[in-house]
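What you see is the complex with one protein chain gone and the rest in place.
When the chains are written out, they are named A and B in that same order, and each has its own residue count from 1.
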Amino acid sequence: MELLGLYHYWVFAVLLMIGFYAVVAKLNLIKKLIGLSLFQAAVFLLYITMGKVSGGTAPIVGGGTEVFSSPLPQVLILTAIVVGISTTALGLGLVVRIREEYGSIEEDEIQALDEP
Amino acid sequence: MISAIVDMASWVLLTLGGISVLIGGIGALRMPDLYTRIHAASLTDSTGAILVLVGIMLQAGWSLETIKLGAILMFLLLTSPTASNALAVTALRDGLRPSALVPKEKTRR
Partner (left out) sequence: MTTLFGIFLLTLLLITAVAIVRSRNLFISVTLMAIASLLIAANFFLLDAADVALTEAAIGAGISTVLFLGALFLTSEQERSATSRRLLSFAVVAAAALIVIYATFDKPRFGDPQAPVQVHISPWYIEQTRELIEIPNVVTAVLASFRGYDTLGELIVVFTAGIGVLLLFSSGTPSADNRLLFSRLNLGLRRYLIPRVVGRLLVPFILLLGFYVQFHGEYGPGGGFQAGAIIAAAFILYALVEGERRALRVIPQRALLAMMAGGTILYGAVGVAGILLGGRFLDYSVLAADPVQGQQIGILLIEIAVGITVTGVLLSIFHAFAARGR
């Protein structure tokens, strides 16, 4: 039961590395971006997990309870999610432009095209 | 006394809803082709949503939560059959025939 208290962090570690695997091992550029999104989601999960306190509620005062989970990680992640989708969209835009110029979104094919 | 009956009814509804969704999940995995799968998943899903949400409504009693749950129920009853319909119509337009209409050898790939 003591170790179960770390399960959330283990999920974070494994999810982080699944995302990282997609970034380094996959050659398809969209797959890399999907991996990056998973990586990002893992970080979000870590922050929110750290803010949780047992028996607490969402940090909205006046509901009768006095134990609140920490609001600070929630603020950071709330904005990070919106920033994340904007940057992912920028990445997708780059991929679409690469496809238009090279006719491919596979890293090895693009590199083969670049070599004279 | 009445509260005990309401509580019991709510649990019965919640359990039935859970079973219904579970059956839908099994159907979506075990059915032979896309159309039967959609059929299994969408019907049980809508039933499950009604049962579970009414069950929670009984738990919530007469309050703002009940109205919110009712709104969620309306939303689910509108969107989930629509999604199933869109899926089936798109598959049909793409030329996927129901497996019952296709000779046996052809369905195997």
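Note that a residue touches a chain if its C-beta (ideal position, glycine included) is under 8 Å from a C-beta of that chain, and two chains touch if they have at least 3 such contacts.
Computed from a predicted model, the values in this text were never measured in an experiment.
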{"item": "Residues in chain A touching the chain absent from view", "value": "2, 4-22, 24-28, 30-31, 33-35, 37-38, 41, 44-45, 48-63, 67-90, 92-97, 99-101, 105-109"}
{"item": "Touch list for chain B against the chain that is not drawn", "value": "75, 78-79, 82, 85-86, 89-90"}
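In this text, only the chains that are shown with their structure count from here on.
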{"item": "Interchain centroid distance [CA atoms averaged], chain A/chain B, Å", "value": "31"}
